[in-house]
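Structure first, then comments.
For this view, one protein chain was removed and the others were kept in their places.
Our next item is chain A:
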């Protein structure tokens, strides 16, 4: 690890101006990704600005019935918040499907969104990687690519975004509040992460030195149910091979009124399945529709040598997740 200087930010604005004064700085939140990457030599900041103690810890209802979450809210606290469990269950489920109890206690909402890919070539300084070292090449494309992207990848990068939480936020149409040297702005969660194109070094649309301050969830669509489902190599404590977050509202006559579907593990960003949503909306909420919608979305998939299995995996995840949402609603357990 390279030596670095350190300061503790005193306010969000101060953090942003401190960053502007130090081009090789990084914000430190829970540190569970940044410190790991510093140990690997992938991240080599000269200055750390600790933002973890900034007062961005609240989970508050918004005037329109949504929820505003501070960037420093820990993943464990967000998942345990009763409003999140009840009104945004796919978010609670996504958080609880990620990492471990210890890590979720440290991981923050902001840091989770900005965690880097788990591509082994990105983490290996001896391997070419356009994301780490622009112009050096992509080792994964023709290398071990079982875990890599099937949608939206480019000749320059086939990495996936590893966050579970971000997939649920995309499906819930969350908005991210960013604070930068030029003031604050809002970006939809579903448009925050980028496709790699020819600049895979840029994971997101965040500008250098911008701080994520809050994530705002709109009120859940009336009558909607939601779930997150994740497929991985072991039952717990593993990244997604593929995952699906679904928010579904069905009218009394069995017609889909609102559908949001997002995939994880398939692309350089949480993959909001707009094509599938178009098929779903206004159609009958049944397994046939769900399969047709998933197939329409995944027709764009371009699997690599070792990851063709992800296409049927994602299709089945989508169909099963949506189907489960049309079954009986969860019964209220006795005593609650």
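We adopt the following convention: a contact is a pair of C-beta atoms (placed from the backbone, for glycine too) under 8 Å apart; a residue touches a chain by one contact, two chains touch by 3 or more; residues count from 1.
Going forward, contacts and distances are computed from a predicted model.
Only one chain is not pictured, and the protein name UniProt records for it, out of "O-acetylhomoserine sulfhydrylase", "ABC transporter permease", "2Fe-2S iron-sulfur cluster binding domain-containing protein" or "Predicted metal-dependent hydrolase, TIM-barrel fold", is "2Fe-2S iron-sulfur cluster binding domain-containing protein". Here the missing chain is touched by one residue of A:28, A:179 or A:313, and it is A:28.
Check A:8, A:257 or A:284 against the missing chain and you find that the one touching it is A:8. Interface note for the absent chain: among A:72, A:93 or A:175, the touching residue is A:93. Within the complete assembly, A:39 is the residue of A:39, A:207, A:274 or A:302 that touches the hidden chain. Counting the whole complex, the residues of chain A in touch with the unshown chain are 1, 3-8, 28, 30-32, 35-36, 38-39, 48, 50, 52, 76, 79-80, 82, 85-86, 89, 92-93, 96-97, 99-103, 105-106, 227, 235-237, 330-333, 336.
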